[in-house]
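For this view, one protein chain was removed and the others were kept in their places.
Chain naming follows the written order as A, B and C, and within any one chain the residues start at number 1.
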Amino acid sequence: MHRRLFRWRLAVAAAGALMLLALYFSLVYAPTERTMGQVQRVFYFHLGNAWNAFLAFFLVMVASIGYLKTRSRRWDIYAEALAEVGVVFTTVVLITGSIWGRAAWNTWWTWDPRLTTTLVLWFIYDGYLALRASLENWETRARLSAVYGIVGFVNVPIVFMSIRWWRTIHPVVISLSGMDMDPRMVPAMLASLLAFTLLLGVCTVLRAQISQSADALQSMKDAFRQD
Amino acid sequence: MPEIGTISLAAALAAALYAAATFGMAAWRRSEELARRARWASVAVAALETLASLILFYLLGTSDFSVRYVAEYTSRNLPPFYRLVAFWGGQAGSLLLWSWILSLLGAVAAYQRFPGQPAMGFAASSVAFAVDVFFLLILNAVTPPFARLSPVPPDGAGLNPLLQNPGMFIHPLTLYVGYVAFAIPFSFAFGALATGNAGRPVWVQAVRSWTLFAWLFLTVGIVYGAQWAYVELGWGGYWGWDPVENASLMPWLTATAFLHSIMAQERRGMYKAWNVILVALTFLLSIFGTYLTRSGILSSVHAFQDSALGQWFFYFLAAATLASIVLIAARWQQLQGEQELESYASKEAGFLFSNLLLMAMAFAVILGTLYPLITRWLGQGEITVGPPFFNQVVVPLGLALVLLMGLCPFLGWRRTNGGQFKESFLAPALVGVVVAVGLALAGIRIPGALVAFAIVAFVLSSLAAELWREASRQALKNGEGVLRALGRLLARERRRYGGHLVHVGVAVMIIGMTGIGFFQVHATQSVQAGQAITVGGYRFAYNGLLEKRQPGRDVVMADLEVSDRQGRPVASLRPEKVFYPDGQNSTEVAIHGNLARDLYVILAGWQADGTTTFQIYVNPLVQWMWIGEYLLVVGTLLALWPGRRPRLQGSGADGAAAGSGGDDGGPAPAWPEERAEVAELMVEARDLSKRIGERLILQGISLQVPRGQFVALLGPNGAGKSTLLRVLSLLSPPSAGTLRIAGQDPLEAGDSLRRRLALLSHNTFLYGDLSARENLYLYGRLYGVENLQARIVQVLERVHLTLFQMDPVRVFSRGMQQRLAIARILLLSPDLVFLDEPYTGLDLEAAASLNSILAELKAQGKTLFLITHSFEAGLELADQVAVLVRGRLVYQAPSSGWSVEQYRNVYLQKAGSVK
Amino acid sequence: MGYLFAAMAVAWGTLFLYLAYLGQRQAQLSRELTLLQQATRDSAKKEE
Partner (left out) sequence: MRAYWRQVGWILWKELRAEWRTRQTVTSMAIFAFLVIVVFSFAFDPTRDVTRQVLPGILWIAYLFAAVLGLNRSFMVERFNDSLLGLLSAPMDRSTIYFGKAAANLLFVLLVEALSLPVFLALYDVLPDLRLEELLLVLLLGTLGFVEVGTFLSALSANSRSSELLLPLLLFPVALPVVIASVQLTAVLLAAPAAAGAVAPGWAGLWSLPWLKVLLVYDGVFLLLPFLLFDYVLEV
């Protein structure tokens, strides 16, 4: 048990350090973007969050397939944890996205295909969490949310494509990709990307531990009630 | 004459359609007679295609320019040999070649016999001819080779000079035969899937030899193509990662993977699903390959520009992919491997890793080739990926594969014992290291080259060691000289050592590739007559230009004297540039090579004032590649030669596994397996258990219920009674243990077994909105009950519901609904009935009528399984009683004629104590 | 410039809120655990 604790602290420390590094890079080291000025710095966080949200939802699909194949509780726990953390990340992406939109192009919502897909993703996985909440027997909950986890993610490429076409029909003022990447921005982007991935890992494991201990508690209660 | 060609092609299309259809019917109805007629049709198709091809050859030979194809690809002064080669110079001709070869191979495949499973052969031939129909359709509709040309031109356009080279005869022909021949294993895989014996060894044998045949041609095509490019195209390299070259490499990689993993299936019955997927993938990639070359969506030196044809290929490709996915998914159950991978240090694991590496290489090649397409689609414009990408990705994977090739001979089947591995592995590894150190000392510093040479040394020595060890063992066994034993061994184990020779060939080719890859020296210089260029330690003295007139072209040559470091003359080279009357020109490369290196000079150009520019390459060890190639071909021929068939053991090492081993030679079972044996034990369970997440609901349930018995199962709430019922009635699979119903394994028998059992529970499964008749009618249809209407009337009579048969069930009382549920059981007349607390909510009179019906069912010899926790009703009929507490069978005994009291005591004593 | 801080505040805010929520649930669970262990110890003592 001691070794796991040590590794856990190491992970949290690493996440913290990397976060600080990312902060330093994006706020100080990276140059201010010519057209948008300071506000562009939020891009690094926005991107870090967005990519990790997609990663989280992809891993939910992987965990769902894992559960359907092995029917072991651990996969289901990780699916739930990843979905929850994924939704938190997506919320952050949406909010920072719209604030940035407000600052740069003074519209709250830019209908950029990536941003809109993240919005749709946010709805899909809210549905996922609602589905989980509405089922009591954990085995049916695990099985059905696994199925929805797969259907949800398989749908993402089609959503992205249709929104991209949809947006090209309604040309919108500026899209996020319009920025030129100054080479010095790259470390900031990488650092924040890595920092948030580690954060994703830490949160998921923490959330998974909570479910596991809740499980242990529940089985102890059952045992306690029966004898 | 061309008209006869068109007619014969149209007739061939009709015959191919007929052949595909009749073969299909023959497979469906398993009739030998239909198959004979279909075989006749297949011969007709082959004959008609040959006729059409001969006519085209004749037209090309006599340059009859009234036919458009001839006018486009030949001209009067084209030497006769190249007129024949022009047959596959253009679009229509190469498609005719395709379909001609396919029809020939298809006819051969049609006559192949499969004693155990004739249906599979028929289905395979029908697929083969269906593919041929596709090609013939294009030949007749889209690109007719015999199309007329109204104003007959005086002279044709002539063959592209690039193709006027002897290589042009071998390279495309072998490549096409390779591509087309993969259609046969594909149809066998399809045929096996369709007739449901994809799991059985009979399929493996047929597909393996055909794939090896196709693989041989494709390999020769690819390697000869590389050689032709090196000699003819004159840019100093042999492999440009050109989209068309990649298109031929992709199926080659998957086919190589298949050839290896098929052995695992043959010996250990493993990777069945994987093999089927590989075969389908190989054929689809070869079609995809031709699609790439034909539709010109990717720019390449070979491509034919004709997008209309691309459309057709695309639809065919999409249809074939969809069909294979659906069929593989439908047969997934039967494709489960019998043996699991026991240890990672075993031959099967070796096959697994080699497959993974090959698939990774294939994926990298596909990705690289399609990259411009993908980027265009994503809207970032066309970014083409050059050789550096491929070299960085594919070459290391290739080296890893070759390393694995060296390791495999040491791994035993199932598991390798450490000792034997260590002592036979040491020597070759040592050799490898010694070679690497030696080369490093000799001044070669490039790590990549060192690794490659070390691996090659390791592989060659490991194969030699293995051969030597085997030969000496044979010599010891029958006391003869090692060399004679070696000779006999090679003759007898042809297939195995053919494979080894192929591996040697590959290793030798790696030497060549490393040589030219890492140590190529290249210089481009312009010199005046009399000056010299020194490249890679050789001095090229340029003595001036010569000009020579030849019929139909005039040639400009440069004269070069080559001498090595010590000044000794080595060779005199004459690179040329050839000019044709119609303005086209081609460069002829001058090569002087020996085993150590090739001197490779290209005459780039010259100015008026006499300065001539040369491109000079020194390519060390490049000849070894061609030697390796020939070894490879010989090895494959050795393996392909129809030697003794390996003993067809059951697909499991431990003799006939229940699944496929047994019924191979037996009479061909009716296609949808309907084995109606009467089993003595109706339900036979051995330590069944059911786990939901971490909780074990049922543990160690062992139960034997002979036919015609009435079993009563008692137990407190939450003991897992209804879960056991669900498992026994095949509604949910057990987590562990074995279960056989009516003597059959539920997995094998599938749905047909469920037709013979039914479930009566306290909730009635009836639809409120449907009337009583309609409910019975629905279930009658789903269970396939014969003369349904009469049975419904009779059954409704039996439960006195005829009066209410038209009313919706939701107006029925609880008792009436229960009686209708019983009527449903009577209608389906199952052999095995599960009763889940049927008496709940029944008044005395209804319970009595239920009892009488159950007694009647028991009298008819049905087996009944009653689950109840109340003692009032149903127990008097029981022949056996069992008590289930907390997921375990705590008591089991015959109990015919017990009184209710006895049941109660047994229950209290068993279930009560635990409480 | 203000927007940058707003966006940063929101981003970090939500993340820390979530982490706090997780921590809080963890604490609540461990409290319940100790309660339960204590209960089993009592019942075990009661039986002797």
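FYI, a residue touches a chain if its C-beta (ideal position, glycine included) is under 8 Å from a C-beta of that chain, and two chains touch if they have at least 3 such contacts.
Values in this document were obtained by computation on a predicted structure and should not be read as measured data.
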Neighbouring displayed chains - absent chain, whole complex: A, B
Contact with the hidden chain (one of B:58, B:81, B:111 or B:767): B:767
Option touching the unshown chain, where B:783, B:871 or B:891 are the choices: B:783
Selected residue (touches chain absent from view) among A:27, A:55, A:159 or A:190: A:159
Residue of B:758, B:772, B:827 or B:864 in touch with the missing chain, whole complex considered: B:758
For subunit B, residues in touch with the removed chain: 329, 726, 729-732, 751-755, 757-759, 761, 763-771, 774, 778-779, 781-784, 808, 817
For subunit A, the residues touching the chain missing from this view: 68, 120, 123-124, 126-127, 130-131, 134-135, 140, 143-144, 146-148, 150-152, 154-155, 158-159, 161-163, 165-166, 169
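The rule is simple: only the chains that are shown with their structure count from here on.
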Subunit A and subunit C: spacing of chain centres that average the CA atoms, whole Å: 21
Rounded Å distance between subunit B and subunit C, as computed from the means of their C-alpha atoms: 53
Subunit C residues touching subunit A - in the complex, by the definition given at the top: 1, 3-4, 6-8, 10-11, 14-15, 18-19, 22, 25-26, 29-30, 32-33, 36, 39-40, 43
Parts of subunit A lying in touch with subunit C, wherever the complex brings them together: 37-39, 41-42, 45-46, 49, 85, 88, 91-92, 95-96, 99-100, 102-103, 199, 203, 206-207, 209-210, 213-214, 216-217, 220-221, 224
